[in-house]
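Down below is the structure, laid out as structure tokens.
The complex is shown incomplete by one protein chain, all other protein chains being positioned as in the whole.
Letters A and B mark the chains as written, and numbering starts fresh at 1 in each.
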Amino acid sequence: MSETFNNIVIDEKFEVKHLDKTSDDIEVIDVSKDKLIEFATYLKMHINTQFNMLLSISGIDKADCFEVVYNLFSTVFNKKLILKVRLDKKNPNVESLCGLYSAANWHERETYDLFGINFNNHPELERILLPKDWIGHPLRKDYVNKDKRLSWNER
Amino acid sequence: MALESTFKKEMIINVGPQHPSTHGVLRLVMTLDGEIIKDTKPVIGYLHRGMEKLAESRNYFQYLPMVDRIDYLSSFFCSAAFCYAVESIAGIKVPKRAEYIRLITMEFNRITSHLMWLAAFLLDLGATTPMFYAFREREDIVKLFEDLTGQRMMYNFYTFGGVKKDLPEGWMTKALDLCKLMPKMFDEYEAIITKNPIFMERTKGVGVLTQKMATDYAITGANIRGSGIDFDLRKTNPYSVYDEIEFNTHLSQNSDSYDRYMVRIAEMRESVKIIEQALKQIPGGTPEKLKVKSVNCGCKNEDCEFCGFDAQLVGKKLNAAVFKPPAGEAISMIEAPRGIITCYVVSDGTNKPSRVKWRTPSFSSVQVLPELIKGKNYSDLMPIFGSLDVVLPEVDR
Partner (left out) sequence: MQIIITAVDFIYNWGRSNSLWPLTYAPACCGIEMISASAATFDISRFGSEVFRATPRQADLMITAGTITHKMAPALIRLYEQMPEPKYVIAMGACTITGGMFENDSYSVVRGVDRLVPVDVYLPGCPPRPEALLDAIIKLQKQIKTETILDRQKYLEAHKPRVMLSDDENCEVVLPNSEFEVIHWGVQKVGYDTEALVAK
């Protein structure tokens, strides 16, 4: 079954489905993690969509899964779009978008740093905001600081 | 012989976290071949305070003072981004008078942020006089903010549904006087900087940011307008009452550091015009007039200019302890002095946000820096880095 987004029919081979819009009427599309790169390439290159800016990549820690949220913008048509990918908690990994958008590089490093989500085929996936030898991924809901070396910093 | 081989070796130099020109704590690990930069690796995270995690253990009202500290030079914009996101989740309407006050304070804040940028940019290039000139103006505007909010820097003035207090008496006259004075002051800066031969030599043709690179790296704000792409959120997706005010956006075609400087100076002049229009168009007029007329009128009509909904300051009085917006998510985008700030708020029906994600423009600007300075002279680093207008707490949150 193919979906319509902004009067453009999306082929069913991309396996996308619409979710509820955000509270300020931005479309949210749920993509499965295998079809992410194809769909993102389609969105960037197709003459009627032309999403040429990737504004941000963020992770969300929900009760049963991790979600990676991509915020796309088109300067040509002035349109916003959100893509969501669901990952399971045991082994979260997804393809990296560094080949398509260069802005994805540091955003994916930050998501790896704070959540522990692995991005396959990323040029240099290492910690960016925290010290290199930090233990744990802070923005997960079950994070507790267990580093004994930092005991001098207790309240 | 022994001496010749040392000429071929590359040096690895650390422009360390403490450096007067890095606008905060940024570390650049540079590989130099003599004076030519071969490669740069920026290391950030020296000011990572965990703003996003702190939102999850505080309720919405308790998080508002912390939002100001994400970018302290444009704290009204960060506050506005968070307020617009939560207001669209909770469905709260903002009265027009509050929107006008928000617009006036945001545009004044844009001027102070650009003045600080001017001072820092020229101080890095070696000129110390513009810093004193810029701070003289900045002190005048900051005095206005102190009259209004009580604080010089991190104001904590916006709340969900409007603003916290009305303008004090006499504020609008002072603001209009300042707006008449400022274009003359901008002429003073331009007289010593714009046609200065040393400044032009150092910044013309340096740091060319092509249009393709700009959209690829998601550069926004004055940086992309200096490259010729007309992308200003105040015109394309107007959020506050920007659609009722006439102003122009300024573009430049050469995409080098000199053009980004010219775009920002033009933006400062444009902001002065916006403030003058807004001060004349504000519903209800001066606070003294509003008080007198609303007491005399007393009609309680919705459309009345002096006692209707639009003359109030807050859309809906909220109780901080039990404010629970419905489950949902929203992204708000604001045109800040450095670029586009987006705030992504996910709410799950309780009184604490479930996830707050900030996308700040300086993050992308630091990411594009290695591309811009590859192969250039070491002395070109400061004109390029200064013209990108980076503030480090925005990068690290």
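Points to keep in mind about this one:
Please note the rule applied: contacts are C-beta pairs under 8 Å (C-beta built on N, C-alpha and C of every residue); 3 or more make two chains touch, one makes a residue touch a chain.
Everything numeric here is computed off the predicted structure, so don't read it as measured data.
Checked against the hidden chain, the listed residues A:Gly59, A:Gly116 or A:Pro138 yield one contact partner: A:Pro138. When the whole complex is considered, the residue among B:Gly16, B:Pro283 or B:Gly315 that touches the unshown chain is B:Gly16. Annotation: of B:Gly45, B:Pro337 or B:Pro361, B:Gly45 touches the absent chain (contact as defined above). Although one chain is not drawn, its touching partners on chain A can still be listed: residues 130-134, 138, 143, 145, 147, 149-155. Take chain B: the residues that touch the chain left off the picture are 16-20, 24-25, 45-50, 53-54, 57, 65-66, 69, 72-73, 116, 119, 131-132, 135-136, 138-139, 152-154, 392-393.
Convention: only the chains that are shown with their structure count from here on.
Of all residues in chain A, only 22-24, 26, 52-56, 58, 60-61, 69, 71, 75, 78, 80, 82, 101-103, 105-107, 114, 127-131, 138-139, 141 touch chain B in the complex they form.
For chain B in complex with chain A, the touching residues are 44-45, 48, 50, 52-53, 56, 88-89, 91, 215-218, 220, 229, 231, 236-237, 328-333, 340, 342, 344, 346, 354-355, 357, 359, 363-364, 367, 396.
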